[in-house]
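Below you'll find the structure, written out as structure tokens, and then a few comments.
In this view, the complex is presented without one of its protein chains, the others remaining in place.
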Amino acid sequence: MSPLLIFIQTLLSGLLTGGLYVQIGIGLSLIFGVMRIINFAHGELMVVGMYLTYALFVFLRIDPFLSILLVAPALFFFGAAIERIFIQPVLRAKEENQILLTVGLSLILSNGILLLFGPDYRNITTSYSGAVFYLGPISLSVPMSLSFLVTIVMTGGLYLFLMKSWTGKAIRATAEDRDAAMLIGIDARRMGWLAFGIGSALVGVAGSLLDPIYYIFPAVGGAFTLKAFVVTVLGGMGSITGAMAGGLLLGVAESLGAVYLSSGYKDAIGLLLFLGVLLVKPSGLFGRSRL
Amino acid sequence: MRRFEVKGITKSFGGLAAVKEVSFTVTPGETLGLIGPNGAGKTTLFHLITGFIRPDRGEVRCDGESLVGRRPSAICKRFGITRTFQIVRPLAHLTVLENVLVGALCRTRSIRAATPGALSALERVGLADRAGDLAGSLPIGQRKKLEIARALATRPQLLLLDEVMGGLHSHEIEGVIALLKELKQEGLTLIVVEHVMKAILALSDRIVVLNFGEKIAEGIPSEVVSHPEVIRAYLGEEAVS
Partner (left out) sequence: MRDGIILAVASAVMAAVPLWAGEGFLLHFFILLLLNVTLGTAWNLIGGFAGQLSLGHAAFFGIGAYGATLAHLRWALPGWQGMWLGGALSLLVAAVLGWICFRLKGPYFALATIALAEILRLVAQNWKEVTHGSEGLLILRPLFSSKVQFYYAALLIAFATLSAAALIRHSKWGYYLFAIREDQEAAESLGVNLLGYKLLALLASAFFTALAGSFYAFYIGFIDPASTLTVERSIEMALLAIIGGMGTVFGPAVGAVAITALSEGLRLWFLSAHFFIYGVLVVVVILFMPEGIIGSLGKFWRGKRRAPV
């Protein structure tokens, strides 16, 4: 393969991974925008989605892509319930306590799953798990490409929802200025659990999408929580379009880094990028931070 | 004694100019009243002077030295300028005395040396009997007084007071006015933002009036209240009464 082709191949597979990162990061950013809370249990919500999809596949033979239709609403209600029960009481508490609470939730979720399913690595093998298709000389993974399509549809849908629908506009208004939103009659508490539910549904579906191509184990969430942080900070905290750009950038950066630098340090690339952004442009590379 | 000067200071949020080309000087020992309708830019001006916000243009000078770009802590410590917050910011889980000690520690390293100053600041605002209570447990009136005590404890040369009488009962207002008069007598330079006109008129040597971020009038109290622009700006504002 020529160097140019390798580059294009790397870039494309980076973009496909980036799509997943968008799906994961956008939920975190939405939750942060509306509630000013960083959800440290974000990756664990994804793991819940992964195991739900896994269970549906093993017990009911439901294809991971099909199970999205169940996982999305299930995680929506799960996230909304978590918000109502645990997050609401600390909305006015100190930032440290809010963070610690979500850290506690992440421990409960990941170790709860550990107790239920055990520490084993599992995976789902579908007929298309290893399938690839060719664009000329470039090969692309079928499940990754399908995932990318799903993320485009979902994030596009989210974007339209936020821009066009009344509820979406209310969510954005709450994110912009909570007090002002409440003054004009928006129920900010409702926007809070809606945002948490939507964010959870998005990241839960990312879990379903990962199932055919990744290992499933209880502790996998932490790494993805970190990726979500990186995506949000790259894009500017609370910015939805920023998260989209940040996710794609992270996917591409990792993919290039793995090929041209070292695959062992792949996961460090995003983190270094993150520290670098804090150093030179803490408001994020794209758009403005809503801090 | 230091001379403070604000020169052509401007700050916009988004497209909106919160403070526009404002200039004035404060001579040592003087009390300057700063008034204007809600949203006129008074608090923003305080943020600019004390270094919490960096101006887009213009500068603040203290004895000729520019303060732009310095941290609020340095402005308090080196130049003796400090302020109270309109929306009070008590250190809620510290006691009232500890709150004031933090201010007093600005001028000394030792807790023991800072304590008398802190206690006397509490005494002056009438909070001495609550010294051991948590600041978060104070009612709003006493929180405002705590703001003053804490700022006084830093031994300022210029003290900016942002609506310290808002939310106080009328007898409490009398007390604060008396305290400020005392401070004035001791030679402290003050800038007072207040919607309580009675207090402004009683205290100010001069008054600066802001409206939509711009200075629309400046002068001695009797001139300013009869200034046609000022009357227009306040027309329909309950604050006039």
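Letters A and B mark the chains as written, and numbering starts fresh at 1 in each.
Definition applied: contacts are C-beta pairs under 8 Å (C-beta built on N, C-alpha and C of every residue); 3 or more make two chains touch, one makes a residue touch a chain.
Computed from a predicted model, the values in this text were never measured in an experiment.
Novice: Of A:A81, A:L146 or A:L271, which sits in contact with the chain we cannot see?
Specialist: Reading the full complex, the residue touching the unseen chain is A:L271.
Novice: Out of A:L105, A:I124, A:I216 or A:V252, which touches the unshown chain?
Specialist: A:L105
Novice: Footprint of the hidden chain on chain B, which residues?
Specialist: Residues 50, 52, 71-74, 76-77, 82-83, 85, 89-94, 98, 101-103, 105-106, 109-111, 114, 132-137, 150-151, 153-154 of chain B touch the chain that is not shown.
Novice: So that we can see where the missing chain sits, which residues of chain A does it touch?
Specialist: 38, 40, 86, 89-90, 92-97, 99-101, 103-112, 114-115, 119, 222, 226, 229-230, 233, 237, 262, 264-265, 267-268, 271-272, 274-275, 278-279, 282, 289, 291
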